[in-house]
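Just one protein chain is left out here, and the rest sit where they should.
Presenting chain A:
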Amino acid sequence: MEQHTNSGNPNVDLAYRRKKNAEDMKHQVISFVLMIFLTLIAFFAVGYDKFSPWFSVPFILLLAAVQVAFQLYYFMHMSHKGHEVPSVFLYAGVFVAFLTIWAFMTIVWW
C-alpha cells in the first residue's frame, strides 16, 4: 500500500497525499461528466426514431459497456494498484455472466 515514499515529515506527507487525492477526484469528476454524456447519447439514440434498431441496439450496448468501465476503473478504483485479486473475481463473474446470457438466448431464440 506504499503509494508514496515517506519523507519522515508528517506535514509534507499530508500535503502530498492531499494533492494526490485531489488529482484522483479530478479524474473522477471528468469520468462522471463523460458518463452523463454517454447516457444522454444513449437516450437520444433511442428517442430519435430515424435510427434503425439494427444500429441503435448495438450502439447503446456499447455505450453501456464504456460507461461501466468508467464506473469500475475510476469510481471503484480498479485503476489503482492492489486490485489484481478483485479483477480476477470480477472478470470470472463477467465470464460466467456472458456464458449464461449466451446460453439462454440461444436456447430460447433458436
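Note that contacts are C-beta pairs under 8 Å (C-beta built on N, C-alpha and C of every residue); 3 or more make two chains touch, one makes a residue touch a chain; residues count from 1.
In the analysis below, contacts and distances are computed from a predicted model.
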* Unshown chain, UniProt name, "ABC transporter permease", "Purine-binding chemotaxis protein CheW", "Cytochrome c oxidase subunit 3" or "Membrane protein"? -> "Cytochrome c oxidase subunit 3"
* Asked: On chain A, what residues meet the omitted chain?
  -> 1, 3-4, 10-11, 13-14, 17-18, 20-21, 24-25, 28-29, 32, 35-36, 39, 42-43, 46-47, 53, 56-57, 60-61, 63-64, 67-68, 71-72, 75-76, 82, 85-86, 89-90, 92-94, 96-98, 100-101, 103-105, 107-109
